[in-house]
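Dropping the structure in here first, questions after.
Shown here: the complex without one of its protein chains, the others still in place.
Right after this comes chain A.
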Amino acid sequence: MGIPVLPSQRIDRPSDLKGLKIPYPVVLKSQVRAGGRGKAGGIEFVTTTIDAVAAAHRIFNLSIMGEYPQVLLAEAKYNALQELYLAVVLDRAERRAVLLGSSQGGTSTESAMEKMQRVVVDEDFSPFYARRLTQKMGLRSKVVISVSDIIERMYRLFVEQDLDLVEINPLGINPSGEVMALDGKVTVNDEAIARHPDLLQLAEKIPTVEGSGAGNDGAAIATATRNEPVSSISSCLGGSLGAPHFSKLDGNIGIICNGAALTMATLDLVYLCGGKPACFANIGGDTRWDLTPDDFVLRLTQALNLTIADASVKAVAIDIIGSAIDCNAVAAAIAACVQQSGRSLDRSIAPASSVTKPLNGWDSHHNGFLNGFGEISEGPALNFDLRQAESDSASLFSESSQPQRHGGISLIVRLCGTDLEPAKKSLAPLNIPVVDSLEEAIARAVAYANKI
């Protein structure tokens, strides 16, 4: 993009500094995907090799926002008279790109914020928007041209690469009025990355936990930041669905829903009922253009396998609603997962009538509703150890002496779609109740999990 950057060199270990090709003074920068590195001590100026090696040792062992650098960047120190902050960012409320600039760039974010100026790109971009920003920032004469030029290039990069953010902080201006990008950050939009194969490739090279975008080309100072692990990004490739969104927490109830907001609402319900989720998965709502019914069932299977494989999960609540849900196929997939999982399916998740203990935030209206629900029959209590394909002798367990089977798990399903009755019938032998109400499913799952 033609934005001037300093000569730099990649440092993989402190001893690399012995072969440094850039003359001192030099600045060492931690390559982590976090802002505020300077303040955190991740950026240091050094004048000799000994100081550089010592600084490198320190920075390699410095975790910033939970991340240790795999690589440092050594850059020539720039004699900046003034440091500016510049950014192009997508503003959701305005639904436009917005240019941001502050005459006080650099490590102190508070002073940058104090003087932050803003120009909304209302219509098609034209260089005058950039000039407008420089005026608001208080820049005058020659510097207006050179800084506007940088802003224009940043904007072009922003649009061409479908970015959420391009930030240069600081943009250094030296005594002769020349500009130099001293540090920067670029955020690629997750939705759009699939139409940029080069970015996708770059992203896939970055390990998920440690960050490092440092290469030896001019883009070195821009550290690519992602908000998702790579596997979900490649799921954006046309047609390929990838894994469902799956997140781990530290409780004992697994949640699987279709749709992000429904998943969040279900999670909230679990806490409200006094339960603790172990993990939750969103297998995708109704707005994925390429989600065939078969793919949907596949994602359910993946999510359920992940959930069951988590030893901390004792109860699983599955909530799937929609207009085109084939309940039979869903039930079959659930049954198959459970049977192939190798975990024993415990006695049926607490029947509704046994849920009498008062739950957090539960008012009498709801207690009444639950206690009145007596349709689910107890049935014989069977413990399945399906891996060995044999069943224990049928014995009745009372609620107070729940077997504490290692690895035992219990499921409850809430379904709304077509062919509901056959689905209920196919899951009944596995003691997996299928209910109509989300709250009932969650209340029962929590009651069961809390007894373990």
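The criterion applied here is as follows: a residue touches a chain if its C-beta (ideal position, glycine included) is under 8 Å from a C-beta of that chain, and two chains touch if they have at least 3 such contacts; residues count from 1.
The working rule: contacts and distances are computed from a predicted model.
Of "Energy-coupling factor transporter transmembrane protein EcfT", "Cytochrome C biogenesis protein ResB", "CoA transferase" or "CoA-binding protein", only "CoA-binding protein" is the UniProt protein name of the chain excluded from the display. For the chain missing from the display, the contacting residue among A:Glu191, A:Glu204 or A:Glu421 is A:Glu191, taking the whole complex into account.
Across the entire complex, the residue among A:Asn174, A:Ser247, A:Asn305 or A:Gln340 in touch with the chain not shown is A:Ser247.
The residue touching the chain not shown here, chosen from A:Ser30, A:Gln82, A:Asn258 or A:Asn328, is A:Asn258.
In the full complex, chain A contacts the hidden chain through residues 35-36, 85, 87, 89-90, 92-93, 95-97, 100, 102, 109, 112-113, 116, 118, 122-124, 158-159, 162, 164-165, 167, 169, 185, 187, 189-192, 194-195, 227-228, 232, 236, 238, 245, 247, 249, 257-265, 267-272, 282, 284-292, 321-324, 361, 365-366, 416-417, 438-439.
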